[in-house]
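Just one protein chain is left out here, and the rest sit where they should.
Coming up: chain A.
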Amino acid sequence: MDIDDILAEVTQAASPQETRDLQELTRAWVAERVAPEILPYPDALMERVLERIRKQIELVEEQTGNMDPKTNFRLIVIQTELERFKFLVRSFLRARITKIDKHPLHISQNSLSYLSQSESRYLTAHQTLLSSHYQSSFLSQFPTSLHRLDDTTGGISMVDAPDADTAVFCRALNDVGVVNVEGTDRAFEINRGDCWVVRWSVIRDSVLAGDVELI
């Protein structure tokens, strides 16, 4: 343990839950926008954030009648913060929806547990909608052997998967150790505080474990 670790512990303990939540949300938002794959839905965090947004809205509604310039100014600050929080949540959810729409079959086959309840409901409903649209537009007149939408035979898979080899920028939050880039003979060591541009597939597990953040 060196001085950095001690300092980190001190700052972690000193910052209240709210600040850490904001940090976490920002981190999740950046990661979701950068990573090619969908990431686990932060259930507890989202609940806390939404709860706080609701409380702030209530507070603002209660205080609006107040003409005292001091509270009025405070209110403006709160509202600005509220708008920013809302933006973060909105952008985060929209980034997820975009991914869900882009690789629906891949996600429903591989990472369904990463979705929140409402997201998986959206995914299934959207898929049923799409396939019935195809069905009524042209597929019903096809020979039955060609009806499937997730056919993987014949050399071409119909399931579109995200490209796990996309390069991403990342920063190490903890020491990860030596990692190997699959398919090449490159190996390098990731230390705390390092910034790297690597393939997503290489650091995927470290990101999910929270040792590496995407930037």
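The rule we apply is simple: contacts are C-beta pairs under 8 Å (C-beta built on N, C-alpha and C of every residue); 3 or more make two chains touch, one makes a residue touch a chain; residues count from 1.
Here is the rule we use: contacts and distances are computed from a predicted model.
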Task: Per UniProt, the name of the complex member that is left out, chosen from "E2 ubiquitin-conjugating enzyme", "Serine/threonine-protein phosphatase", "DNA replication complex GINS protein PSF1" or "TBC1 domain family member 15" - done: "DNA replication complex GINS protein PSF1"
Task: Residue of A:Arg27, A:Lys86 or A:Arg171 touching the missing chain in the full complex - done: A:Lys86
Open item on the list: One chain isn't shown here. Among A:Arg48, A:His126, A:Arg171 or A:Arg204, which residue touches it?
Closed with: A:His126
Open item on the list: To test your reading of the contact rule: which positions on chain A touch the chain that is missing from view?
Closed with: 50, 53-54, 57, 60-61, 64, 76, 79-80, 83-84, 86-87, 89-91, 93-94, 97, 101, 118, 121-122, 125-126, 129-130, 133-134, 136-139, 141-143, 146, 149, 154, 156
